[in-house]
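Take this structure first; my questions come after.
For this depiction, one protein chain was excluded, whereas all remaining protein chains were kept in their positions.
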Amino acid sequence: MLRRLIAFRSVLLASGLAVLTPTLALAQDGGVNGANTAWILTATALVLFMTLPGLALFYGGLVRSNNVLSVLMHCFAIACLVSVLWLVAGYSIAFGSGGALNQWWGGLDKAMLAGVGMDTTSGDLPESVFFMFQMTFAIITPALIVGAYPERIKFGAVLLFTALWLLLVYAPVTHWVWGGGWLADRNVMDFAGGLVVHATAGTAAIVLALALGARKGFPGDVSPPHNPGMTMIGAAMLWVGWYGFNGGSALAADGAAGMAITVTHISAATAALTWMLVEWIKLGKPSLIGTVTGAIAGLATITPASGFIGPVGALAYGIVAGIVCYIAVQLIKQKLKIDDSLDVFAVHGVGGILGTLLAALFASPALGGFGYGEGMTMTSQFTVQVIGVVSVVAYTAIVSLIIIKVTQAVAGLRSSEEEETMGLDLSEHGERGYSL
Amino acid sequence: MLRRLIAFRSVLLASGLAVLTPTLALAQDGGVNGANTAWILTATALVLFMTLPGLALFYGGLVRSNNVLSVLMHCFAIACLVSVLWLVAGYSIAFGSGGALNQWWGGLDKAMLAGVGMDTTSGDLPESVFFMFQMTFAIITPALIVGAYPERIKFGAVLLFTALWLLLVYAPVTHWVWGGGWLADRNVMDFAGGLVVHATAGTAAIVLALALGARKGFPGDVSPPHNPGMTMIGAAMLWVGWYGFNGGSALAADGAAGMAITVTHISAATAALTWMLVEWIKLGKPSLIGTVTGAIAGLATITPASGFIGPVGALAYGIVAGIVCYIAVQLIKQKLKIDDSLDVFAVHGVGGILGTLLAALFASPALGGFGYGEGMTMTSQFTVQVIGVVSVVAYTAIVSLIIIKVTQAVAGLRSSEEEETMGLDLSEHGERGYSL
Amino acid sequence: MLRRLIAFRSVLLASGLAVLTPTLALAQDGGVNGANTAWILTATALVLFMTLPGLALFYGGLVRSNNVLSVLMHCFAIACLVSVLWLVAGYSIAFGSGGALNQWWGGLDKAMLAGVGMDTTSGDLPESVFFMFQMTFAIITPALIVGAYPERIKFGAVLLFTALWLLLVYAPVTHWVWGGGWLADRNVMDFAGGLVVHATAGTAAIVLALALGARKGFPGDVSPPHNPGMTMIGAAMLWVGWYGFNGGSALAADGAAGMAITVTHISAATAALTWMLVEWIKLGKPSLIGTVTGAIAGLATITPASGFIGPVGALAYGIVAGIVCYIAVQLIKQKLKIDDSLDVFAVHGVGGILGTLLAALFASPALGGFGYGEGMTMTSQFTVQVIGVVSVVAYTAIVSLIIIKVTQAVAGLRSSEEEETMGLDLSEHGERGYSL
Amino acid sequence: MKLIMAIIKPFKLDDVREALGAIGVEGMTVSEVKGYGRQKGQTEIYRGAEYQVKFVPKVRLDIAVDDDIADRVVETIRDTANTDKIGDGKIFVLDLASAMRIRTGESGNEAL
Amino acid sequence: MKLIMAIIKPFKLDDVREALGAIGVEGMTVSEVKGYGRQKGQTEIYRGAEYQVKFVPKVRLDIAVDDDIADRVVETIRDTANTDKIGDGKIFVLDLASAMRIRTGESGNEAL
Partner (left out) sequence: MKLIMAIIKPFKLDDVREALGAIGVEGMTVSEVKGYGRQKGQTEIYRGAEYQVKFVPKVRLDIAVDDDIADRVVETIRDTANTDKIGDGKIFVLDLASAMRIRTGESGNEAL
């Protein structure tokens, strides 16, 4: 049962938007809507593109030149590993019907896609398409965490941590929010993954950064990003791919998808300009890396709200995201001296949490939003959002910490100092990034 | 009212093509066609991809290594700025119904997307989708102008010029041609932006290049492109994205879109081969940069005609584009010694104008084209095309010049000689492109 | 007549899958299905993206830094040349109805797209869309061969070989398998090009590598890949684009497309992990280049089977592809000392052949597959697959050899030793890859 | 013979080369180097964190010349590379025991 | 005056620079070089084929100093750059005929 779609639709219906033009005429019960399928196939490709190579490049440009390949490798290997695990059990845990325990997880009925053929549907999409679309979300979430640990982690630890984390954190939380679990039952609003993707990844990132310790030389003496242009290319690809991420989360080619990409885009643009201005005023120069980081902050922040708020709300989201995430970066790195190296928590964690909370506000029709679910008000919705944030962050932090301890015991976490000096490209993978 | 679609459809109908297979069965008045929506959502992502990162890379590879980030920054910041302005007023000026002044602009009724919700439609698309699709065109047009001024412009000038230019040049001209303005009334043919995009950008580029003056050392002693591979990657992305640009301009997933991408592709391929051969014969070696520049020339040239001409016409377009744009580059740079640094006018301006004029010829069924609008003949159409070109170029040149003067007064145009020597990456943005 | 679609559908029907949800309600005889059109337009862009710039980057990163531009140029120029030839004759040879000789080729009826307008259809797609989709396959196939000859071939030879090979090898073989020729009549299974694309390209590659001779210094003393990150970016783009390649080969936005991208993705991920593990065990370190090569091997191998097998079969495909292609690389390069420089035969040839043969096995419902065509059994299907492989490989090898001899006589094959030492970027194209 | 090794600012390279050409020095070998000295490197800021670039890009010229003109070469470099700003660089002179042109095997002044 | 040319391991650069600063040497010129010697380069493996990287990345320091402190500079470099592992590098000392600061035209010890 596709609780996510249903939950979302019911939100719309309840808020008096029942007049949404019926584009679904073709889809009788169990029927496939070709237009929606065409769009979700496309969205799936777009979201895969966000990780391969978008995020890999975004992160790869920010590290030293002798660690660039290791970052690309982390993203690529995570994508492969998660894909297999998603088939084996992840999808079932997230989207299966868990029977008595359905509040907590989806069980293992759909493990190995048991019972899913060409003609199985999920809503008005072929289930294979829904499986794949969701898989691309499952891929990018642990890949986001890569930004916490570059330049010093063992490759084996990356794999083991990711595998456990996918099954024990990502899949259950997804079930809670989108798979018909206890947060879905409470009408939590998370359109495209503020909780499921960004809050979980950001929380795990900061826990991992603390467990792993800072890079040699941090904070005063680390090397500058070796290739800011690579980072910009990655950011651009993330932006384009985010159309599939947020627009695809409408699960239909309709006005909801159109409005989702509209607000997504406006938030990204506004946050980028905001971050740029902040730097210009505070540091005297607007930087490329700052500007593109602002765009990503704007994208992460609007993600949970992208189906519920209007264009004017998106402007507000962008401004808030640009300022708050900028401050968060300074706070965590400079004040708290935590080497969450590529600012995963400050950008994704803070952005995702912020966006989830603000959604309760900006969904209000008075602020240009599209309203609340049946029986919900701004206050009751905000309460649910707080419950969602607190429970997801706490669960993620605790389970991530346990997984880290296990990983440390089994595979070891951190490279030797000599390997770190040499760079992980050579020490872990035996390759060099550039022979120009 | 969506004059562009209507104008285009009427051209087809009038020319006896009324038998176009009705793919629109689902779309009653005000209804949304899911299939068309799916395709235009995709096309929107493709056209955004043209600028971010396509065009940025295409241009970034052509400059010195200490200016690469500034070029990426120009493209990225322009994309952000235009997005916000498009919401604030640009879209309304271009596609609003301007009341008494509708011949000239669309007014401010739709500013901030006033009155546009999830279920508002434009033709058989959600209006949010149409808004976004058009926004990606509004982004790339001023981004094309970046090629005129790299390596020597102040960043503040880029922003101010772009903002004014979008609202005072791009948005009104778009209204004239696609928004129901005076050129649309005269049945001017511009399928995807020969006038609206390429002629305006090219004209502004050459005016700006003249106002700004040449780079230090031009023409004898400028540095060669620092990364031709980056330029090729950008060109490839532009090509792929152009399927969305021209194919999306059909505003439907049908045979018109299919034929548009067919002729677009053929023109690009032919122009690339033509430019390559010209170089091979004239200079003894076919270069990568020349070949990919030829492809872009072929794409720009066919853009206005891509809904009106057939595959054989596309071959002719490609050959003409390859030769004429090659000559234009030599003429402007070597003969006239104008430092339109990355040849925006020679490739886009000349290509867009050429393609607009030739459309009157090659739309003829005798040349494999799909005919003219009601009551139009080759001669009358050609006259309209000439009027379109002359008025758009003249208007753009004059208003751009005024904007440049204002920008110079307010923000200053040109970096100091020392900053230029150091490169804009460090002097304007405080970053370095490569720390290998 | 669209034999490929029909052949495929009949396979499905015959195997009791007739209950495939009817997404095609809109498409009466000769009618266009908008949803399918939207998806195939998208898939066309995705497959073009595989070559421009995906494959170009994948190969470009593997060569020396003074040959990177020449590799990009090969891919770009091949794309342009093939596009024009596809219009001129290739499409007609492949998909025309060849009359009496239809078993062997499609004739020249459709040369220059004669008789194809906006409203011409192919199945329920506009024929222009089908033409374009197939063109992107025709582009990538000879572009794959680029991996056999980098760093030492004359550019003129690349063009001449490609032109002849497209018309004499690719187009006829496509007709045999997908255009209604003799192999289609025998119900050969090749969903997306194991025979048509990968076996032909791989075979031609090894013949060409033998004719051309090894690079100076091979095998002991060639330079390492100059930019493994570039290779990873290319691999990522190939992976994303492959959704269009295999998913688009369903020619519809339905469950068949969804299942095709599912198995494609799983095979890629599994093969990448397998190759990574093999390296880790054998060489002590898992490399980025190895891992991404594994992904490509997994993609090539599943291509012919991607419409016929299920997710569990895809896991098996991935494991086999990872191991077998790894061994093939060692065998050909280290044992046989053949300088198929970027392992085209070992990855694409071996993968494509393997996948074609295994399809007969894994299509079995007992192994989670979707069954055989009417009257076919596992044994009879396997026999047909063997006939397909043997005849396609033999034909390709012989005709490629003749074409090579002609090319050698007309244009010469190999650069001088001095040019090879200098690198083809400067010697053939007069450009340098990096001026950092 | 002398080997003159000059460390100069990169943007002065073309001027120096031309000035030396004017006094008859046609050959030299150039390397990109990093200088430490009184002049400090640029500060770069990424995401609000400062990165002090400790080195300053410089260009090093190695020029083998006949004893006769060594002084004139030093003077010419001095005059052309001078901007009166910190970091203009240094000129070092070393004695050269011998020189040979690989192509011809000529040695001594003939080789330069 | 002496010109001291030291070939050291790259990761020792910062330490050496600081140690030299401590004994009063404030200027030097640094280049990235490749060393051949007893220490062999890393082996890289791509798609199963071995690539023996014949060179080892090293850093070369050129430091012009007064005769007085030349020995101390050599000792300092020796002590700081030493890791007791093969490939630590070499220190070569050459006689410097003259030195000039481009900015001021000062020469001799004043120029350093």
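A, B, C, D and E label the chains in the order they appear, each numbered from 1.
Definition applied: contacts are C-beta pairs under 8 Å (C-beta built on N, C-alpha and C of every residue); 3 or more make two chains touch, one makes a residue touch a chain.
Quantities reported herein were computed from a predicted structural model and do not represent experimental measurements.
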item	value
In the full complex, displayed partners of the excluded chain	B, C, D, E
Selected residue (touches chain absent from view) among B:334, B:377 or B:416	B:334
For chain D, the residues touching the chain missing from this view	3, 17, 26-31, 62, 64, 94-103, 105, 111-112
Interface with the undisplayed chain - residues on chain C	421, 426, 430-432
Chain B residues touching the omitted chain (full complex)	62, 219, 222-225, 228, 279, 282-283, 285, 287, 289-290, 293, 326, 329-330, 333-334, 343
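The working rule: only the chains that are shown with their structure count from here on.
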item	value
Most distant chain from chain B by Cα centroid	E
Counterpart interface for C-E, drawn from A-D, A-E or B-D and sharing over half of its contact pairs	A-D
Length of the line joining the C-alpha centres of chain B and chain E, rounded to whole Å	54
Chain A and chain C, separation of their C-alpha mean positions in angstrom	33
Chain C residues counted as touching two or more neighbouring chains	26, 33-35, 38-39, 42, 223-225, 228, 253, 283, 285, 287, 289, 433-434, 436
Residue list for chain D, restricted to those that touch at least two other chains	44-46
Touching chain combinations (by label order)	A-B, A-C, A-D, A-E, B-C, B-D, C-E, D-E
